[in-house]
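Yeah, one chain of the complex is gone here, protein chain that is, but the others are all in their spots.
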């Protein structure tokens, strides 16, 4: 029963992410959200599967394409949507916006606007987490593996045997450029060359992801060092709000849409986990209704007043510790 | 005959480098050279072997441990020694010093004080050299392969199929730290993961180096992309002037001294290339005598006057090109 | 964009400058992330790859350090690279190469070779891009000898100055303010070659000098208009080149107006505005009672003969005080 419920919850989480992104998209088009956004639609199974294996002491670092990671990790849709709109009630009080969300209460170290930043953050967090049986996870794209952060940190983590899971979401493109045009060799080979435990997985089947996640967390938590996962997936939307989209190969999007993580999950819920189509529909409708409410409340949320500008420094001084 | 002479010249070049470094060391101890120096003693076969395969249009980028690379490439001992002493007649007018020597007339893009800098420089140079059938070569240490420059540029060069040879001189230590303590996996595996043509060679036998060099230059010059070489070698002296040296494993130095590139070369000259011990001795003595003269002249060379401070910018304006 | 024939948008100005310089000199090359096939994330460079081919205009991996260092190396070996670092916020990843390689090469090589290299980068905020995609990293490069920093405020200047930057023999950071891309101007004929390092008086006035660059210039012009309504005549100075800075024009305008306000888009502490203040101040009090001594604007030389004289010392401090206090 519990497992069954948990399986349905995986589906609900993915629907939540998809619906959240669609809401962001529509608010963006209406001008209610400004700047830029990078949506996670199509990749939901990766964040959802890995998040399902997180323990309370674990920590997550994600990218500017981080709404999905944030929601999967436990950031509330309301606080996240409020942040998108720059409201005082946003998870970062409106200071951060779409690309830089931080929510430590929900284990999210941050979403990092600089490619590779998540990798450094998680590597460092793992130094601390090793002391309390925790694991850090870094999400990043296929494009990030050519960045200094990736390579220096992967080596650093391997040498120090840090409990960190590096999840490369290979969605075939970095912005408008096919990964293979700018990447020498195969992605996973880079981790293997550092003798880091590595695996390539189907990133669109949430249970496949969950399985790899559980094994990875186990491995890292037991002091065996880092794990590298290449999750094959695809984004259904443009890179960001202003994506010409001309780069997709003919038929590619359609083919991947057949492997929509929501379709796959729905099918497995019905075929393997004995849910009725009606139950699944009801779950989906429930999530969508909640997102409607979130949306309405966000639009009414207060803007930060200028007094909320805050200070560059934390002023409080630490007490305790040894004397001078 | 020519080949024989060339073989003796390889030996002479190595003697030159060794003697140059010993002279630097003694001048340093006397206080005539200030700051710091990083000597190449023990690694002479690498630079000498590769330089023997250079063509006139090729370019070389080296490290702060670059006296050997500079001399092998063709920088004159006099101008280099003058630079060590900060004299006006130094190859960089005394501005650069031991760690940053540049001599474009002799194909030396530069010695780079920042670990990995040589790698970036050579990668870039290769973009230009590809137009004129040239090849760039980057020397760097085992420690440099954990630096951003290495990895980003190796990938960049591979993707662009640039004519560049990456020569990692694995002398077992980065400063005082054994390479395997800070490096995950095997060194060559990193290049292999990027599907870059790679080889590990004996860096103490100048003919072994020369053979690999000739093949590498050929490969790169013919448009096949970069080559990665791991040259196994050892430095006989401290990392720099203030090296405690406590890190060497017992017996390690002695074992490597038996494989001194000068000893190996001397033996092969006599055993395989039909030189008499006397001829080899004479060659060696000739080089040493010349270094004596270089040393004397350097000590008498003029210091740069303050008027030689120069400007931060090149002031000359380019003419020609299309109109505005 | 859809500007008429005699209009020039800032965006097109940039593209035209690159296009013309690519056409004029086959040593000019241009690369960056998504600049070729896609024509740039700000749609500034479409069509150039098709026109000049993949050898001269190409997309790169997301490797800012490799980009800047490859540009450096290619310049050493004779090319004239233009590199795009998409957002200037990413420049920190490329900074080692810019500061320790490109900026120092001319000096360190004893003037064997300069590095004609342009790094283009989008800066500035005001359009909701948030804290990591809106910075103006001018002040963080202002203290780097050997580097030029250009920051145009109008379309015609953007074209003029970018062409001059590409033809300059030194490394140049060329900053493009995101909020300016869509602005247009009546196209001016470009004659001769612009000299980098010259400011421009965009409005004459007698009571106060307003100094700014990029988007700030339009703000100053509008403020000047408002000020004129209350009887204050403002001169507006567009710096255009942040390094070298046009000390002369700053000082002569301040000498005239006796009042000077610097307007910077960036944190007040450690910003380039402080540099302008220091330069203007030399006029203000005749350099008498508030001044600085430091090293000259060039890399630190190795030779003891040069290095020993390079730094301020008790003697130079003493002499400097004695001299000024004698006045």
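Here are some notes:
Letters A, B and C name the chains as they come in the text, with residue numbers starting at 1 for each one.
Assume a contact is a pair of C-beta atoms (placed from the backbone, for glycine too) under 8 Å apart; a residue touches a chain by one contact, two chains touch by 3 or more.
Because the structure is predicted, anything quoted here is derived from the model rather than measured.
Although one chain is not drawn, the whole complex shows that of A:110, A:203, A:226 or A:261 it is A:110 that touches it. Only one of B:97, B:163 or B:261 touches the chain withheld from this view, namely B:97.
Annotation: of C:125, C:152 or C:171, C:125 touches the absent chain (contact as defined above). Among B:89, B:183 or B:216, only B:183 touches the chain left out of the display. Only one of the listed residues, A:7, A:155 or A:170, touches the absent chain: A:155. For subunit C, the residues in touch with the chain missing from this view are 65, 89-90, 92-93, 95-96, 99-100, 104, 107-108, 125-126, 128, 130-132, 134-135, 139-145, 207-208, 210, 216, 218-220, 222-223, 226-227, 230, 232, 234, 243-245, 254, 258-278, 280-281, 284-285, 288-302, 304, 307-308, 310-315, 317-318, 320-322, 324-325. Within the entire complex, the positions of subunit A that touch the omitted partner chain are 34-35, 59, 61, 86-87, 90-98, 100, 102-105, 109-110, 112-114, 117, 119-129, 134, 136, 148-149, 152-153, 155-156, 159-160, 303-306, 308-314, 316-318, 321-322, 324.
Hidden from this view is one chain, which touches subunit B at 34-36, 86, 95-100, 113-115, 143-144, 146-148, 174-177, 181-183, 242, 244, 246-247.
In the analysis below, only the chains that are shown with their structure count from here on.
Averaging Cα coordinates per chain and for the whole protein, the chain whose average falls nearest the overall one is C. Chain centres here are C-alpha means, and the one lying farthest from subunit A is B. Here the spacing of subunit B and subunit C, counted between their Cα centres, is 36 Å. Here the CA centre of subunit A is 46 Å from the CA centre of subunit B. In subunit A, 146-148, 181-183 are the positions where the chain touches two or more neighbouring chains simultaneously. Multi-chain contact residues, meaning those touching two or more other chains, occur in subunit C at positions 60-61, 63, 65-66.
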